[in-house]
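Got a structure for you, written out below as structure tokens; questions coming shortly.
The complex appears here minus one protein chain, its other protein chains still in place.
Letters are used for the chains, namely A, B and C, taken in the order the chains are written, and counting of residues starts over at 1 for each.
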Amino acid sequence: MGITLAQAQAAIESAKMKAQELNLKMNIALVDAGANLVAFARMDNAWLGSVDIAIKKARTARFFDMPTGNLGQASQPGGPLYNIEHSNGGLITFPGGIPIKDANGEVIGAIGVSGSTVENDHAVAEAGVHAI
Amino acid sequence: MGITLAQAQAAIESAKMKAQELNLKMNIALVDAGANLVAFARMDNAWLGSVDIAIKKARTARFFDMPTGNLGQASQPGGPLYNIEHSNGGLITFPGGIPIKDANGEVIGAIGVSGSTVENDHAVAEAGVHAI
Amino acid sequence: MGITLAQAQAAIESAKMKAQELNLKMNIALVDAGANLVAFARMDNAWLGSVDIAIKKARTARFFDMPTGNLGQASQPGGPLYNIEHSNGGLITFPGGIPIKDANGEVIGAIGVSGSTVENDHAVAEAGVHAI
Partner (left out) sequence: MGITLAQAQAAIESAKMKAQELNLKMNIALVDAGANLVAFARMDNAWLGSVDIAIKKARTARFFDMPTGNLGQASQPGGPLYNIEHSNGGLITFPGGIPIKDANGEVIGAIGVSGSTVENDHAVAEAGVHAI
């Protein structure tokens, strides 16, 4: 079923350190290969609305095995996946969600980060991925 | 109420063969004339997020008796059906859903396919329709 | 991620044969280890309301790695898990859902059957399990 709790917590710590380095307050979520929540952390004073967004970003990244921002490029008006966000109880398709792979390239879960600009969200998510 | 389970399973097998021919991993859903699910198959390692999308494409195609992509042209910003995706618990209006008609031209159900580009999704859905 | 599509389809065929033997019309759903839908079939003229119940039974059985009826004994008024059905977007806790294990005893998915009495639903689900 993919990532362990120990891996997920290591990713959260890594992401949290990156966020502190950038002076940001983030929500960080990790899901397993089945897109089910494994671990979550909201840094003090991080946006409340980002709890759900971080979780949805992690789920979206695992649902389609790609960074959430890639999906968002295709879901714009006129794009091939316009309004895909209405599926799966709500997707988040802007950057901040990234799939996590094992050494064999198999997807074992995903991370979702929300709380700042999408560039910062993505950078903090990447720091989490690198911990695994 | 339209297509039988035997027809739906034949459509799934046909769509699956087309997907294998194109080296794709698809989610395939069939609904009857009442827009209720008749049969579903997720090919191994197909996107998890496409389970719901395949089902919603099939339902959307039967809800309006047209290919889902047609609806998506009218649901764009400024279009006559802007954001129709908010109805019916979530519609999917990009290609991959196609109504299925009997010999008299009456709609007896629909197929929805998701797991690749919308062009591939539509092509695999068409292979499913041709089986019936 | 558990059961393959081939295994899920074999389970559906087995359950369907059992249902035909008992002269019943069933909805049959299979989920994988992540509780995500793999395959589904509604026999001709089976109850429409049982589409969702079959899927929820399969999910419930995997959610708690036990037959759904076991959970239902604990969720009665006065029972320790009273009204657990309000979680996870809706659980079904009467019989008809059964986890599926591999040779090592690890849960690799679950089956859910709905369309008749709970005794019949459970018997048909068991026939599906035996196919794997």
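A few notes on this one:
Everything below uses one rule, namely that a residue touches a chain if its C-beta (ideal position, glycine included) is under 8 Å from a C-beta of that chain, and two chains touch if they have at least 3 such contacts.
As the structure is a computational prediction, the values presented were derived from the model and not from experiment.
In the whole complex the chain that is left out makes contact with A, C. Considering the whole complex, the residue from C:16, C:42 or C:62 that touches the absent chain is C:62. Among C:20, C:45, C:73 or C:88, only C:88 touches the chain that is left out of the view. Summary of contacts with the chain left out: across A:24, A:39, A:92 or A:129, the touching residue is A:39.
For chain C, the residues touching the chain absent from view are 34-35, 60, 62-65, 77-78, 80-84, 86-89, 91.
Hidden from this view is one chain, which touches chain A at 4-5, 8-9, 34, 36-44, 48, 51.
The criterion applied here is as follows: only the chains that are shown with their structure count from here on.
Distance between chain centres (mean CA atoms), chain A to chain B: 29 Å. Chain centres here are Cα means. That of chain B falls 25 Å from that of chain C. Across the assembly, chain C contributes residues 34, 36 that each touch 2 or more other chains.
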